[in-house]
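Only one protein chain is missing; all other protein chains are in place.
So, subunit A:
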Amino acid sequence: MSDSERPKESEGQLEDQEMESQQTPSPVADSPTGMLGSDTDAAPVRKTRKRPENKPLTEPKEEAPEIQKTEDDSRKKSSESAVTQGGWGYWGSWGKSIISTASATVATVGQGISQAIEKAETSLGIPSPVDLSAQVKEEEEEDGSPKSKNAGEETDGASSLGGAMGMFSSLSSVVQSTGKTVITGGLDALEFIGKKTMDVIAEGDPGFKKTKGLMITTSTLSQVLREAKEREEKQTAEVSSDTEKKAHYGMLFDEYQGLSHLEALEILSRESEAKVKSVLTTMSGEELAQLKGELGQIKVPFSLVEFDEEEVEEKKDDGGTEFVKELSEALADLHLSTNADKLGRSIKKAYDSISEMNRPANGTKQEGEGNEEEVHSRAEEEVHSRAEEVKRCTVEDIHSSAIRSLAELTARSIEQFHKVAELILHYESQETTALEQAKTLSQITIVLCREISLLSKKFTSCLTTLGANEKGDVLNPLITGVFLEASNSASYIQDAFQLLLPVLEEILKHTGQKYC
């Protein structure tokens, strides 16, 4: 997106507009099914956390698509202009070539993929190597002019975001396999990735932010779970790339019991939701108004959570101690007997593996991203000697380690939220209120997501440095994969957080009754 748009609008609006721009109709030959029937799928996903007045969980989920559709219609005009302004043209033919190949590859698998690929790849902001498009010429030509095609792809992708959730892992594999044939960027592109991914993504580049945002769903929670499981199966059934076999996020996430905790949390959330509903039906008059007011208050911290703007401090290089400290304090504020021990161990493990990979070089400074320029220019000089030194650690190893760490940390985060839910339901804390807890939990969510983001950057930085001798078609997909799964992680965490809302509402219900 062009920078000129940024200051004028709030993030939320910008987000919406971007999304709309992708909705601009322009069917794509590559993937005809994308346009059909997936609008409603996409809607709840898109709407979720970008709007301050988040749709309360307690209301019927079916409402979401409808509402979103009306919005779609009303905004189509403005979106049209967004496209013609050429915001996407900025990314050049690079992303476009990727997309066309990608969508051709995955047309049958799921439409969300092309969207996310496009997002991820353009977010990297890699300049288009001239030879890039050569291999995909054929596909391109089928699609008419590049410009309209580009827009078309976006349309296609955005309209099918509902599917994107579950497809994320398979997606990265597609990116990888596609990438191999497409990207021939070489070192130039690599350097660029190194520099650009860091700041582009860290600064909340709209593209990436969107990718992240799109993955967030609060209104179709069970979908998250179901699709995560489906994805697991799909991946087991059709493993498509070497790296994917080694580092399969979905399976690892399940291995760390992330899915089970999510499932259990969802059960509790659903039951609380039902209880609150039934209580509301028995109330009337002032009593009802009071409770509704309190319920409204509690929703606020759940709708204001915004992570992408969180300036992830690049200087922070403490092996996660700051994170654990922050998390522990927040957990203590909940006044529940839960601590950050497990998460602390996971994060330590992750940082240990990072420093292990970086060790042969200049020790810890290497992983500090305090000054990217410096790090990277230094990396350039040392590229050759280093790469030989650390031959024992292949880029695939780093990638595997990154995916494993992300999956573990995410599973532990979900577990943490699940435990919080159980403890909240177990005993009502006298020291704090549900509202306070809601605020604290939203803070915890931010802390967790920030750490995920930080961690993914450390791993990709590692990849860029240690893989500097690798070909672009080897390295790029790996880096993309890490970022993709990081955003996947963040959305899991945010979804789990949203599941806590009904639980807190149930507690409120009790207090409400006590008052009366």
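Some points to look at:
In this text, contacts are C-beta pairs under 8 Å (C-beta built on N, C-alpha and C of every residue); 3 or more make two chains touch, one makes a residue touch a chain; residues count from 1.
Basically, contacts and distances are computed from a predicted model.
The complex appears with one chain absent; UniProt names that chain "Ras-related protein Rab-2A" among the candidates "Ras-related protein Rab-2A", "Exoribonuclease phosphorolytic domain-containing protein", "GPI alpha-1,4-mannosyltransferase I, catalytic subunit" or "uridine/cytidine kinase".
Considering A:Glu287, A:Asp333 or A:Glu422, the position touching the chain not shown turns out to be A:Glu422 (whole complex). Checked against the full complex, the one of A:Glu271, A:Glu287, A:Glu329 or A:Glu436 touching the unshown chain is A:Glu271. Listed here are the subunit A residues that touch the chain not shown: 233-234, 236-239, 241-243, 245-248, 251, 255, 257, 260-261, 264, 267-268, 271, 338, 387-388, 391, 394-397, 400, 418-419, 422-423, 425-427, 467, 469-471, 474.
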